[in-house]
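The other protein chains are all here in position, but one chain of the complex has been omitted.
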Amino acid sequence: MEETVRYAEATGLLGSVWLLVAIPLVSAAILLLLGRRADRWGHWLGVASIGAAFVLGLTYFFQLRGLENKSVERSLWDFIAVGDFKVDFGLLFDPLAAVFVLLITGVGFLIHLYAVEYMSHDPGRRRFFAYFNLFVAAMLLLVLGNNYVMLYFGWEGVGLASYLLISFWYERPTAATAGKKAFLMNRVGDAGLAIGIFIMFATLGTTQYDEVFNGVGGLAGGTVLVLGLLLLLGATGKSGQFPLQAWLPDAMEGPTPVSALIHAATMVTAGVYLIARSNPIFSANETLQLVVVSVGALTLLLGCIIGAAKDDIKRVLAWSTVSQIGYMFLGVGLGGGAYALAIVHLLAHGFFKANMFLGAGSVMHGMKDQVDIRRFGGLSKYMKITWITFATGWLAIIGIPPLSGYFSKEPIIAKAFERDDWTAWLFGGAAMLGAGLTAFYMTRLFVLTFHGPKRWTDDIEHPHESPKLMTIPLILLAVGSVAAGWLLSTSVPDWLTATAGLGGAEEGEAHGVLSHTVITILSILVTLIGAGLAWFLFRNGTATEPQPAGVLVTAARKNLYTDSFNEAVFEKPGIFLTRALVYLDSRGVDGLVNGLAAGVGGGSGRLRRLQTGFVRSYAMSILTGALLVVAAFLAVQAGWLA
Amino acid sequence: MNEFFSVEPDYYLILAAVLFTIGAVGVLVRRNAIVLFMCVELMLNAANLALVTFSRINGDLNGQIMAFFVMVVAAAEVVIGLAIIMSIFRTRRSASVDDANLLKY
């Protein structure tokens, strides 16, 4: 690294930045400890804590704007201090963290508000808000930590909250299993992240961000590569990227606000945060960047293809999330100015995806928790607000100007084409193809849900629009989906330059294989084709029963066999191994112990037979013994044994 | 001393060995408890003879003292042993030691 990273001491108001984590945490603790006593007002405490955190976050943000060095840290206490291994319980507030804090608390606040109504019929609402607050606290710790151990702390914390919320309806076996699956796959990534931290300590003797970033330049290339790959493993786990993507769609078993906040807007983008935060490590090795880009490109296509074949509204959105995070990985992998582009896309995605998830929740609310898009249709008449807000999200994600997706996604596609060699065609092509596919499956989702003939199940007569408490967040998020793109893409890259290594979008000549204008036109064209195709195919609705399909569609319906692969390679052999070991332990290892005991017992049983009860035999053995003694005595006398 | 009376101590030892062997063989081959008992007595007395002879050879009293101990023990043993044999005979109508074989494994 050319530049040394320096963090200033947080002073004044910014010294209390820990309040951001503490407030939701205390709220969660209160809600959990008070139990049913807090049932009546608990949800409002939950909302208020996030609201307070948002206001605080804004205050800190404006404070930070006025500072010379926009990276301030605050060490709270010695977390671990053993020998040379010293970890502060310390927080870092810099432009990158600030952006995340505002996203988490801002979108988080809206989703909390929405959940008050959405969960109002659930007896476990207080518990829900406790977990929700716990999540926000852990997520804020994740982005605010000033060292990798703090990040790991928050990292596993959000994993826990995610687990608790996915299996919130724990009496459903599918929900319980989905939660477990999410936690386990995340743990695989976590293990990678942990080993990455070990490498940092073994080579650099520290886990503090600044010291690691300043030292990474002195490391051997191989070490950086391994370190980066391990961090990437952690990132893929948390962000549902290939090869650890399988848990994210299953995570839709949780209540819809959870899907919106955790599995769309915030937690799943933690992987992007990790790579952006560790940009000095990733920028230091080109192979590493290539791997990140490949993971992103592969996952974005994977997500699109599977998303196009799904019929569950939340799962389509989930695969869409997988795919969109693929774009972000592509961005952070490209390095340089693309880091900022990826963050912009992350923020825009936070708005429009949360918007669409909440919209899906609103649809489900009105349709008796139906999630099958083949059973919707024509809802635009009945749910005006949901329809319009969802439409903004839809147009935003497929990248129609001037909505946010256009401003955030298109530059990443352009950036992918800017590579020097043939990989420009590969990654640029993938990103371009992804844009078309995204347009296709999102349009399919939108058209099947809100337009075309009604295909409702018989028990539904009058779908109803959701109450105000749910529609207000929808409207606000829709405004964000519309406006955020332009606002963010003009302000965020500059703002982020203050964070080490996250330079603004580079000005000047794009030296890619295609000119920027061509790419823009092409991407809009591809989008229109995809959307038009979907509209043409699905404008008259679709069959309500599964239809026979070709190889690709069948494969996509089965998640491109990734689940089958996991099952065949990890789950089944794992279960077999476990059973074999249980057998081995009880028969082999314990068998040896018990066998020894049985051997001693059996041996003494045999020896016992010598005790015949006949006096003569005793006399004989006494005589034999006596003769032996005499013989031995004589032998010694004669000197035979000398 | 007369030549005729000059018996070597070895002779006593040989006699003791013979007596002991007779007793030992008797214990091993006979079944009647009384006979067994006699044979045991024979062995004890053979040992006594050997002890007295050793005492004579060594010219001190240790062997004789041991012989007295053996006699006392033998007397005690006879009292208890005969009592046991009597009670076994009363219950089993048999003096054969092979019939009294319940005390085993």
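First chain written, first letter: the chains are A and B, and each begins at residue 1.
As a working rule, a contact is a pair of C-beta atoms (placed from the backbone, for glycine too) under 8 Å apart; a residue touches a chain by one contact, two chains touch by 3 or more.
To be clear about the criterion, contacts and distances are computed from a predicted model.
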item	value
The complex's invisible chain, by UniProt name, from "Biotin synthase", "NADH-quinone oxidoreductase subunit M", "Carbohydrate ABC transporter substrate-binding protein" or "Glucose/mannose transport system permease protein"	"NADH-quinone oxidoreductase subunit M"
Which displayed chains the hidden chain touches across the whole complex	A
Selected residue (touches chain absent from view) among A:Leu31, A:Leu165 or A:Leu204	A:Leu204
Option from A:Leu581, A:Ala598 or A:Val630 whose C-beta touches the chain left out	A:Leu581
Contact residue for the chain not shown (choose from A:Glu156, A:Asp250, A:Asp311 or A:Glu410)	A:Glu156
Residue in contact with the excluded chain [from A:Leu219, A:Ala260, A:Ala431 or A:Ala498]	A:Leu219
Where the unshown chain meets subunit A, residue by residue	4, 32, 35, 77-85, 89, 149, 152-153, 156-157, 160, 163, 167, 170-173, 176-177, 179-180, 183-184, 187-188, 190-191, 194-195, 197-199, 201-206, 210-211, 214-215, 217-219, 574, 577-579, 581-582, 585, 589-590, 592-593, 597
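As a working rule, only the chains that are shown with their structure count from here on.
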item	value
Between subunit B and subunit A, distance of the C-alpha-averaged centres to the nearest whole Å	96
Touching residues (chain side subunit A, partner subunit B) in the complex	608-609, 611-616, 619-620, 623
In the complex with subunit A, residue positions of subunit B that touch it	24, 27-29, 31, 36, 97-98, 100-105
